[in-house]
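Of the protein chains in this complex, one is absent; all others appear in place.
By written order: A, B and C. Residues from 1 in each chain.
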Amino acid sequence: MVEARKFKVGVLGATGTVGQRFISLLADHPYFVVHALGASSRSAGKPYEKAVNWKLSSPIPHPVRNVVVQECQPEHFKECAVVFSGLDADVAGEIETAFRAAELAVFSNSKNHRRDPDVPLLVPLVNPSHLSIIPYQRSLQSPQLKRGFIVTNANCSTTGIAIPLAALERAFGPLDAVLCTTMQAISGGGYPGVPSLDILDNVVPYISGEEEKIQWELLKILGGICSDSAAGAGTVAASASANTLSTSPSSSNVVAKKFDMHASHPLRISAACNRVPVLDGHTATVSVRFVRRPPPSPQQVREALEQFTTEACTLGCPSAPRAAIFVHDEPDRPQPRLDRDYQRGAGVNVGRVRQCPVLDIKFVVLANNVCIGAATSSIINAELAIAKGLVN
Amino acid sequence: MVEARKFKVGVLGATGTVGQRFISLLADHPYFVVHALGASSRSAGKPYEKAVNWKLSSPIPHPVRNVVVQECQPEHFKECAVVFSGLDADVAGEIETAFRAAELAVFSNSKNHRRDPDVPLLVPLVNPSHLSIIPYQRSLQSPQLKRGFIVTNANCSTTGIAIPLAALERAFGPLDAVLCTTMQAISGGGYPGVPSLDILDNVVPYISGEEEKIQWELLKILGGICSDSAAGAGTVAASASANTLSTSPSSSNVVAKKFDMHASHPLRISAACNRVPVLDGHTATVSVRFVRRPPPSPQQVREALEQFTTEACTLGCPSAPRAAIFVHDEPDRPQPRLDRDYQRGAGVNVGRVRQCPVLDIKFVVLANNVCIGAATSSIINAELAIAKGLVN
Amino acid sequence: MVEARKFKVGVLGATGTVGQRFISLLADHPYFVVHALGASSRSAGKPYEKAVNWKLSSPIPHPVRNVVVQECQPEHFKECAVVFSGLDADVAGEIETAFRAAELAVFSNSKNHRRDPDVPLLVPLVNPSHLSIIPYQRSLQSPQLKRGFIVTNANCSTTGIAIPLAALERAFGPLDAVLCTTMQAISGGGYPGVPSLDILDNVVPYISGEEEKIQWELLKILGGICSDSAAGAGTVAASASANTLSTSPSSSNVVAKKFDMHASHPLRISAACNRVPVLDGHTATVSVRFVRRPPPSPQQVREALEQFTTEACTLGCPSAPRAAIFVHDEPDRPQPRLDRDYQRGAGVNVGRVRQCPVLDIKFVVLANNVCIGAATSSIINAELAIAKGLVN
Partner (left out) sequence: MVEARKFKVGVLGATGTVGQRFISLLADHPYFVVHALGASSRSAGKPYEKAVNWKLSSPIPHPVRNVVVQECQPEHFKECAVVFSGLDADVAGEIETAFRAAELAVFSNSKNHRRDPDVPLLVPLVNPSHLSIIPYQRSLQSPQLKRGFIVTNANCSTTGIAIPLAALERAFGPLDAVLCTTMQAISGGGYPGVPSLDILDNVVPYISGEEEKIQWELLKILGGICSDSAAGAGTVAASASANTLSTSPSSSNVVAKKFDMHASHPLRISAACNRVPVLDGHTATVSVRFVRRPPPSPQQVREALEQFTTEACTLGCPSAPRAAIFVHDEPDRPQPRLDRDYQRGAGVNVGRVRQCPVLDIKFVVLANNVCIGAATSSIINAELAIAKGLVN
C-alpha cells in the first residue's frame, strides 16, 4: 500500500502565496513530508517562520516553522522524491529546468513550461493519461534522464472550466465551441497582487494573458496524446539514442509522443476574463456547443457531470475529491463564499445547467483557485505520478 | 424653444431608491419642475425630508425637502404634465393604469407594462421611434384618451446592452446571435435589497427573472414597429371608434401598430446574470454574431460604436449624453467605479472590442444602472416625448 | 467521565443564523446530540433541509437534514436535557420562560432575560461562578422548579471585551475605567440584517442599543455574586417555601443571591460601536485604567492575558479553547479575516498591548462574534452547567 511509504518533498517558492498553500495542504498529508524549502536569497538561511509573511488563516504548521529556507538549488533538494514549485514566472523556467536536469521530479504551478511540447499540462481530474509522455520527455534531455521530469498544472481559471468540459466530452463526444466569462478572485493575482484601490466596489474586465491561457491550455488538456507519426517514433528514438550513445539501453524503445491539441475535432474557445472583489474562488459562466446533433438535454448534461469519475479517485489519490464535480440544485449556486471550501476546495462546483439559446447548454462553474486551481492540483498530480510508478 | 417653457412633473414612489434618483436628477433640470410626490399611505402627509430615508451621497435638493408627500392618486397629480414612476412592481401596474386613464403622461421605470403590446419599451438612445404607437395606445383605452399614455423604460441590465447592439445593427445590419454575461451592481436590487451577508466576498450567479427580461426585452427594443396588417388598421380604428362613439374624430384615422420583435431576422439571445459586490454600474461581457458575412472587423465595430448618434441628442434632449457610447482605448476599461459617472451616467461605456473565436466580435459594456439604466432613461424618454409633441 | 453519557439537546430558532451555527457546532460534539429543532409555524412540519435557507459554508450536517422542525413548544422538547435558544428577541422572552416553567434547561443567546436579576449573564470564559444563582432562580418560580432554569450569554460585542478585562482584573485588581471602540462584523446583524447598500465601501458609526449593552452587561459579568443581605436569604427562602408547600425540602435552604454589578469598585465604561464591511469577527480597540497605582506595565499586562486560565478549561469543557486569550506579537494583528477561526473561534485574540497616554494601557481585541460571541458561548455554558451538576 502506497501510504505505508513516506516521500520527502521540497517546496520551491515556499514563502510566496502558492508556496504557503502547498505547506498548509501538505501539513496533514498521509505520505508527503515537507523536507526542504526553497526561496530567494533574501529568505535563505532563515527559519521559515521568520522568512515568511504568512497570509493564511490557518497557522503555520508546526513541523515547518523552524525549517531553514534554502536557495533554490538542486543540491539542497537531493533527498526529495518530489519537488513542488510555486515559483514566480520570472525565475521558474530556469530553476525548474535545472531541477529536472538534476534528476528531480518537479510538479510546477508556474506557467513557464506549460507550452513545452514534451511537458504534460495536467489537470489531475482530467488528463492523467498525459503522464505517459514522461519517458519521452526524459529521453529528450541531454544526458537522458532516469528520474527527473517536469509536470505542470494549468492556470487557475483554466482548471475549473476544464473539468466539466472533460466530463461532457467523455459522455457526449467532442465539443464544437465553448464561450465563457470568468469572475476571478483577487488571490489569483498573488501577493501583494491586486491593489485594493483597483478592486473595492469594482470589476476589472481584463487580466493580462488570461484569456489566451484559457483558449490555448484547454486545447492541450482536453486534447489527446498520440505517438508522433510525423516525427516518427524511430526518428526521435534515434535522435535520443544519438544523444546518449546507447548508455541508456531503455531509451532505444521510448516512443515519441505529442499532444494533439484537440486536432481531430477543432474546438473554438472564447474567454472573457474579469477580476471581481472576491477573496478566493473563480466563478465562470460557460456556454457550450456539441458536435453531436441533437445535443444532450440539460438533464442529461446534469447527470453526466454528476457521474463523472476520475482516475485520481479510482487510484486512491488521497488529495482527490470524492466527487470531482458537485452539481447544485439551488438556482443561485454555486457561490464562491459558500462553496469554495467544499471538499477542501479539491473538486469543482457546477450549477444552473440549462439550455443556451445561442449554443446548446449553459452552466455556472466555481473552482477554488488556490486549491484545485493551484497547489491541490500539483499535489494530486504528484500522487498520480506515484501511483503510476513514475516517481522512483 | 422648449426650454422656455417649464413643465410640472410628479414622481410616484418618491421615497424609494428610484424615486430618490428621479428627485436628485430633476433638481437642476432646465424645464422639469418637481411639483408633486407620491408614495405609500405610510409616507403620505409628511414633508419629503421626514418621509424619506435618503440614501444618496448628494443631499436632498432644497426645493423638495418640504414638499408634502401624497398618496399615489391621480387627483394629486392633475397639474403635472409628466409623471415619473419609480413604483414597486407589486403596486405599479394598477396605479400607472389609473394615472393614464386620468389623462396623465406616465414614464415608468417599473416592469409591469413593459410587455403590453401597445406600450413602448423605450431605451431613449435606441428606439424613440416606438413613441409613434402612443396615438394607437390612446385609441385603445375606453374611453379613448387625448393626453394620457404610458411609456416604460427597460430593465437596467437590458438597457446597457441594447445601446451598443443598436449601434451595430444600424451600421452593419441585423444581428444573428448575442451571448452575454452580466456582473450587476447591488443597487439594481433596490433597498434594502441584497443582504450584505449574501454579497460581501461573493458572487451570486443568479438574479430572479433577469435573464428572461434581457432575452425578451431586447427583441422588443431592437425590433421595429409596423402597422398591424394582421389586425388591420381599419379594424382597430373601427373598434376604437366604436368605443368612443365618434366623439373623438381624430380616432378614426389612428393607425394600428405593433412591435415586430425583430421578426424579420430572428435574433437568438442568451444571457447569464450575476450579482457582484459593486455599488453602482452593471458590467457585461458581450459576444455577437452578425447576419452579414463576412462580419465587420473589430476596428469597424469600434468606429461604428463611437459614431453612433441618437435622436435624443439631435433633438436636443437636455439629459441625453453627448456621446451615447464612449469607447475606451485602455485594455482594462471600462470599470464601474471609474467610469459609471462619466457624462453623469447617461451614456454607456464600451471597451475591449475584439474578435470572438466562437461568434464574431466581443466587447465589454458598462452602464450606470441607476442613471441610464433607470431614472435617466425615463427622464430622456419624457424629453423625447415633449420634443415630438406628445405631451400636451 | 461525562463524555460517556450523551445528552439530547434541542435548538430553538433552528433556521435562523444563530440556530444554524448551533447546529453546525453541535454536529461533532462529543456528548450533545441534536434531538429536536424548533422554529416558527411557517417552518414547522418540514424536514430541516427544506425549512432552512442554509447560509454557512460548511454543509448541513447529515443527521440533521431530515429532522422535522417543530413549533417552539415545550412538549416537543421534553426529552432534551439541554435547550439552546437562538430565537429572535421579539419571541424569545415568552418562549424561554415557558420552557423553563416546563423544567427545561435553557441556554439562550437572546437578550430578553439578560437583565433578569436571577438569570446569569454568562461569558463562559469569565464568570461561571454566576451559575450558583440557579438554585435561587428555581426557587423563585411558581411552582418552584427542580430542573428548569435559564442561562443567557452576553451580547456578541460584550463577550470579546469581557474576557481580557476579566483577565486584567484577576491579575491586577479592579479596573477604574474602560473606553472602547468596536468595529463589528455584519453577521452580528443576523440575516437578512445589514443591507449591502449600507455597508459596502462604508462604515456605519452606530448600532442600535449596542453601546448600552456593552456598558451595562460588562458590569453584571465582571461584577461578583453575593448573598442578598437586603432581601435576606431567610426571607426569600420563606417566600419560596410558601409557594411550594414544603414539597421540595431542599428549597428551604436556598440562599438568596444577587449580582453586585461591580459595586465595590464603580467601573466607568464608554463604548462607541461601529459596523464595518467584515463578514465575521468583531474587532475592538480598548483603553483601560486600573484602580491600582502605579498600574501594571504593558509587559505585565501581556503576560497576565496570556496566562489567563478559565474554569471552562480546567473542568474539561470540550468546546472551550485551550487558550482563552491568544496574544499576538506581530504589530498588525489580530485581524478578523486571519484570526477569527483560530481555535474554532472559541477564544479571543489580543494584540498591540501598549501604554495609553490618556488611561493606562491600550490594546486590540478580536472575537469571533458567531462563535465565542454567540453559539459557542451557549454551548460552553451548557458544558459548564453539566460539569457543575446543574443539568439533571
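Criterion: a contact is a pair of C-beta atoms (placed from the backbone, for glycine too) under 8 Å apart; a residue touches a chain by one contact, two chains touch by 3 or more.
Here the structure is a predicted model, which means the values were calculated and not measured.
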item	value
Contact with the hidden chain (one of C:14, C:165 or C:183)	C:183
Residue among A:101, A:171, A:279 or A:315 that touches the chain left out of view	A:279
Candidate in contact with the missing chain, chosen from C:253, C:270, C:297 or C:314	C:270
Residue, one of C:278, C:353, C:372 or C:386, that touches the chain absent here	C:278
Touching residues (missing chain, whole complex) on chain A	55, 186-187, 191-201, 277, 279
Where the missing chain touches chain B, by residue	55-59, 200-201, 279, 337-342
Absent-chain interface as seen on chain C, which is shown	177-179, 181, 183, 200-206, 215, 268-270, 272, 274, 276-279, 283, 285, 287, 289, 331-338, 351-352, 356-359, 362, 364
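Operating definition for what follows: only the chains that are shown with their structure count from here on.
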item	value
Chain A and chain C, separation of their C-alpha mean positions in angstrom	45
Averaged-CA centre spacing for the pair chain C and chain B, given as whole angstrom	52
Residues of chain A whose C-beta touches two or more other chains	200-201, 279, 337-338
